[in-house]
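Note that one protein chain is taken out, while the other chains of the complex remain in position.
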Amino acid sequence: MSAYLFYPGCSLSGSAKAYAGSLAAILDPLGIELREIEDWNCCGASEYLTLSPLGGHALVARNLALAQRQGDGTRTLVAPCSLCYVNLAKTDRYARDDPGLGARLNDALGAGGLTYEPGSIAVRHLLEILVDDVGLEAIAAHVRRPLRGLRVVPYLGCLVTRPDLDRRWTHHERPRVFDSLLAALGAEVVDFPLRTACCGGHMTQISPDTGFTLIRRLVDAASRLGADLMATVCPMCQMNIDAYQAEMNRHFGSHYHMPILFFTQLIGLAFGSPPEALGIGTEIVSARAALGRIGIEVPAPAEPEAAAAPARRAKKPAGLPMPSLGDEDDR
Amino acid sequence: MTAPARHRLAIYWAASCGGCDISILNLHEAILDLAERFEIVFWPAAMDVKYADVEAMPDGWIDLTLFSGGIRTDENAHLARLLRRTSRILVAFGSCATEGCIPGLANLRPIEDVVDVVLGQPTVVDADGTWPLMRLSVPEGELRLPALEPTLRTLDQVVAVDYRVPGCPPESERIAEVLGRLGAALDGREALPPSGAVLGAGDSTVCDECGRARSPKRIDRFARITELGSIDPERCLLEQGLPCNGPATREGCGAKCPAAGAPCIGCYGPAEGVVDFGGRLLSAFASVVDADDPAEIDRILDGLPDPVGQFYRFSLAGSLLRGGRRAAGPSVAAGEPELVAAGASLGAER
Amino acid sequence: MTATLPTAGRTSPTEAAVPFEPVIIGFTCNWCSYRAADLAGTARIKYPPNVRLIRLMCSGRLDPAFVLKAFAAGADAVVMTGCWPEDCHYRVQNVKALRRFELLRRVLTDLGIEPARFQRVYASAAEGQQLADAFTRIVADVRALGPLDWRVDLADPAAAADEPVDGHEPAGTPEAPAPPEPAAVTA
Partner (left out) sequence: MTGPRVGVYVCHCGTNIAGVVDVAAVRDWALERLGPHGVVVARDYPFMCSSLGQELIEKDIAELGLDRVVVAACSPHMHERTFRGACGRAGLNPYLCELVSIREQVSWVHTDRDAATRKAEAVVAGGVLRVREQVPLEPLRVPIAPATLVIGGGIAGISAALELADAGYPVHLVERQPSIGGHMAQFDKTFPTLDCAACILTPRMVDAGMHPNITLHTWSEVVDVSGHVGAFSVRILHRPRYVDTDLCTGCGICEEKCPAKVVDPVFESGIGYRKGIYRPFPQAVPKYPVLDPEHCIYFERGTCRACEKLCPTGAIDFEQQPEEVTVEVGNIVLATGFEPFDARRVEAYGYGRYPNVFTSLEFERMSNAAGPTGGRIVLRDGQTEPRSVAIVHCVGSRDRNFNPYCSAICCMQSLKVAHLVREHTEATVYELYIDMRTPGKGFDEFYQRVQDEGTHLIRGRVAEITDVLRLPDEAGEDGRLIVQVEDTLAGRQRRIPVDMVVLSVGLEPPSDAREMARRLGITCSSDGWVIERHPKLDPVATMTDGVFAAGCALGPRDIPSSVANGAAAAARILGRISQGELALEPIRASVDEARCSGCRICNDLCPFGAISFERGRGTEVDPALCQGCGVCIAACPAGAISGTGFSDAQILAQIEGLLFPGTIHPEAGLDAVVAGSATTPEPEAVPA
């Protein structure tokens, strides 16, 4: 059993409850224990650091300081939300690189009786824990119900591999490791060109046309590639594609139906957990039909089925030789 | 001018164990030659002459002084200056006078620590915490104990020295050779050796006199003698892993220790022209450590648990740094104003 | 008499208001770091003036005595610079320098000289910026440590003696090495 400090972030008790629930369901089989930081606070989301860098970093640093104090025999802090992950990592990194900032943050923390030594906490995304520490072999070993036949889009979103402050990724634009994880579950993984593209972030609030265009680009590309559903590691991505899909359809007069699930939900399904225990059915764009195609029954109110996915791509004609891509397993 | 039949000889011991004096006595019958050629005018270890008598001697009255021991107290320093003035030839005699020797290792710590170990934590029962009485008035006048200086200095750090005789102690036969040579020079039969020369030793190192077989060096471990199952009687000790100081130590002793299976500890000091014995020896050892990556180098070097003791056992006070940092700073002694003489340490006396 | 120990009550009367500027001796390799230093100059890259460089043909020439000498003569720190491992102009000689560095550092530590006062830096001939950055960092390290205060006049033991030696005629032959008093001032 490996223990980690855990910073859940606000989404996991809000829009991403399914993420929290499905994560809880797979911890035991994966041999992971997550110890939630006591009295954690908001990570500042995408706005605060931009508006007030010092305030933003101090807000984040409080969480790091709490984690350092709590310790619990580990120095790895896991965040399931990509934005929380980047914010936590950024504050630690900036404080390491700029001792002046570190000192100012400690001044601020001092007011609350806290202190943080930059670099003492290693911030990692949940996905990294699963692929690096648990390992794909161990995950594959727990698969009871392979997701065979399910065409899944691996959608990482923009923040997991970028800015990659601690240089843990070799491929930032087109990482393959999430593909490998989904493949280990038995799913048919779509080579998705937009795997690290923008989901729109908060654009739906600021500039709806831009936000919907970005959502549509993803959903359209996934549909054209014949995907049954998308898998994500980020609450923000999930919310944009799930909660705003209908509004996007209204905006463009389109009829996309592209469900999106958290990767933990798919892991749970493959491990044999019942769908309802994984929060499946709570998504707005229902995955029921998609899962039904591979024989997973989701007991939920029926929803009108969308049009069948477009035909799959034709094979490439022979011609000049193609360069090989090599190192597919390399992340 | 006619050479005097007997030249005046002084033999003094400053901070020394007396081993140098014993080595002189070990001349056995040859000591009779010494007595014949030299008139001993001052030898505290063997005869009673008062300092006042020496103070009364004219400048350069003594022909030859063998000065053993380092400068530890103000008394040592006074005698060094006094004997410099009264001697024609002043010889730093033995390891203490030439490079500080074992007493010089005290320079790793502030003198207060040394005092604390010796007097503050006595190894005998001392319920009252007895402390030396620095001054005592008696009917004849006031008696005073010599004050310690902050660091131990070699003789040439205090006064100019004409010749050096290394060794802890110098080997008796080499002493006879030195006295013979200087005696002949004083007689006018021979030229004096060049000023500053090292006498009673060669220019090369112990390896020159050592009969063990040697190969190109590569050291993959350093071991203590107790850690080796057996020692090859023919082969170089360093190649067997024993940190033998012979390669850097001046020849002159006849390589007695390695011949007996014990690594050379370096009492004859550095070879001719070497600036810092320890630096040179550590450079030699490190150069042949058989590893290229830092972790492996570290592992091999861990076999030398006390590098300063290994490389500077005899030469610390005479080394470039003259001691450890805690003894190095300008010192103003506190606490016992008289036990430790006020003044700067190491090289501050410029 | 009570056993009040003569504790070290050393205070340096020099603790004046003058800000401490360390002096650091840097040993460079003719083929890489010396040229990196030249390159830093050509590119007008700035670093603090506290570092004074000595050119050797190879970091493998660095005799530990040079480092000891620098400390004894007043340096607050010494930097050994050389080619990257594997990139030695003399193939593998920088490795010998590394071995000596490791052992010398142990000795210095035991003598009370902090590891930050004896550092090593790799710089290829193209790494002027990296070398300047390293110097800047080391100067800051040493400034934080404060002065070493280890000036010992070693070159000239006679000069360190507290008795004027001028009056003393050295024994020995005239062609013997002269007493190491500064050479006569000519014209």
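Every chain is named by a letter (A, B and C) in the order it is written, and numbering of its residues begins at 1.
Here, a residue touches a chain if its C-beta (ideal position, glycine included) is under 8 Å from a C-beta of that chain, and two chains touch if they have at least 3 such contacts.
In this text, all values refer to a predicted model and were calculated from it rather than measured experimentally.
Undergrad: What are the shown chains that the omitted chain is in contact with?
TA: Displayed chains contacted by the hidden chain, ordered by label: A, B, C.
Undergrad: Per the definition of touch given earlier, which of B:36, B:272 or B:293 contacts the omitted chain?
TA: B:272
Undergrad: List the residues of subunit B that touch the chain left out of this view.
TA: 203-208, 214-218, 236, 238, 246-248, 251, 270-275, 280-281, 283-284, 287-288, 330, 344, 348-350
Undergrad: Spell out, residue by residue, where the missing chain touches subunit A.
TA: 171-174, 191, 193-194, 213, 216-217, 220-221, 224, 254, 316-326
Undergrad: Given the full complex, what residues of subunit C touch the hidden partner chain?
TA: 12-14, 16, 18-23, 25, 31-32, 34-35, 37-38, 40-42, 44-50, 52-58, 60-66, 69-70, 73-76, 83, 86-87, 89-93, 96-97, 100, 124-127, 132, 147, 149, 151, 155, 178, 182-187
By our rule, only the chains that are shown with their structure count from here on.
Undergrad: Which word fits how the chains touch one another: line, ring, star, complete or other?
TA: Graph shape here is other: it fits none of the named patterns.
Undergrad: Whose Cα centre is nearest the centre of all Cα atoms in view?
TA: That would be C.
Undergrad: Rounded to a whole Å, what is the gap between the Cα centroids of subunit A and subunit C?
TA: So the centre of subunit A lies 54 Å away from the centre of subunit C.
Undergrad: Rounded to the nearest whole Å, what is the centre-to-centre distance of subunit A and subunit B, using the mean of the C-alpha atoms as each centre?
TA: 73
Undergrad: For subunit B, which residues count as touching subunit C in their complex?
TA: Result: residues 77, 81, 84, 88-89, 108, 110-113, 115-116, 119-120, 129, 131, 133, 156-160, 162-163, 191-197, 275-276, 278-280, 282-283, 285-287, 289, 291-292, 294, 297-298, 301, 304, 306-308, 311-312, 319-326, 328-336, 339-340, 346-347, 349-350 of subunit B touch subunit C.
Undergrad: Along subunit C, where are the residues that touch subunit B in the complex?
TA: Touch list, subunit C to subunit B: 1-13, 63-65, 67-69, 71-72, 85, 92, 95-96, 98-100, 102-104, 106-107, 110-113, 148-154, 157-163, 165, 168, 170-173, 175-177, 179.
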